[in-house]
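Omission of a single protein chain aside, the complex is shown with its protein chains in their original locations.
For chain A:
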Amino acid sequence: MSDVPVADELGGFRAEVQRFLVSALPPELAARTKAGHTLSRDELMFWHRTLHGRGWVAPGWPTEHGGAGWSILQRHIYDEEAARAGAPSIIPMALTIVGPLLIAHGTDAQRTKYLPRILDGSEIWCQAWSEPEAGSDLASLRCHAERIGDEYVVNGTKIWTTFAQWADRCMLLARTATGDRQQFGITILLIDMKDPGVSIRPLPSLDGMHVLNQVYFDNVRVLVSDRVGPEDEGWGLLKSTVGHERILNADVGRARALLDRLIRTVQANPGAQPGLRSRVARAAIRLRSLEVLVMRALDSPDPANASGASIIKLLGTELQQEASWLMSEALGLYGLPYLPDVMQNGWQNEIPIGPDDAATVTPFYLFWRKASISAGTSEIMRNLIAQQVLGR
């Protein structure tokens, strides 16, 4: 795939990113990432600390808070290069949601307490938003927080909480009031996951791996000083950060990395059926249009809220899903064995069953059905797009 053309002055930035990746990214880790292996916590945190050492772990944060202060275009270039080089995606919640939220709406004390430990990786965060009965309709959430003196007492449950099993802290959306508008009465609280009232139920995914969890809160106590923004007004604060998440989730870099891997898989397989080849080409064509749509969104005054953002999320995730399916098909019958140890560790001393990297492909296809569900379902995206076209 070719790069989207960018202004000349960013060519130097791209070269700088490339130099860093060559020197800092261990080839074994890059190979494991490209082969789609399930990375361990240690591997993810190693890369987090490496980026922190270079000052790049929080690309979008302003420099006075320890971020890289990159423009959204620079971030896009970094994402492209990182995907191409096989750099892991670090655990994102604290960096893309919690940090920006605290920077925009937190107190000085909260920023001082939490931001440095997010940056250096000494604390992992999760975000507890969805509930069993509140998915797309997130504002109908019911997990309850009651103010008692200078504390809130939280009771309820959250679900689909990514990496809760590793998290030290949690950004929680809690119900503190009910009113005519369900968006009113939602409060953002910062929870210590070591609180004895917090418990976690792992939810293994279709690929057999453990990423998702249900989290239970049983009389969990939170100091009022760990509330972000005013009581009952969390929804408005959140909206300013969700747009952020959306454009990052579109993750064109990921679509391109998957497509690159797909093309390698098909090229390594001279017997690939003509129909498959034509569908691969079709996917590559769709990526080209997506690249331009992304550039247009990035050129707009407010990229995170650009009108194209929903289209990019929708198309980007669909393309990722299509690429992962085609990769599975390209493997033929060798796309079918389920080998969980190999998914994590690769082949060690045995003769591989099928092509070396085959074991990760179909499980990823299954797990990645998630892409059109999380961070705003494709149905929600279509609603937003229809609203832009038709009005309400």
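Descriptive notes on the structure:
To be clear about the criterion, a residue touches a chain if its C-beta (ideal position, glycine included) is under 8 Å from a C-beta of that chain, and two chains touch if they have at least 3 such contacts; residues count from 1.
Here is the rule we use: contacts and distances are computed from a predicted model.
Missing chain, UniProt protein name, picked from "Arsenosugar biosynthesis-associated peroxidase-like protein", "Acyl-CoA dehydrogenase", "Molybdopterin converting factor subunit 1" or "OB-fold protein": "Acyl-CoA dehydrogenase". Of the candidate positions A:P92, A:G208 or A:G346, contact with the hidden chain is made by A:G208. When the full complex is taken into account, the listed residue touching the unshown chain is A:W160, out of A:F20, A:W125 or A:W160. For chain A, the residues in touch with the chain missing from this view are 130, 133, 135-137, 140, 159-160, 203-206, 208, 212, 271, 273, 275-276, 328-329, 332-339, 353-354, 362-363, 365-367, 369-370, 372-374, 377-379, 382.
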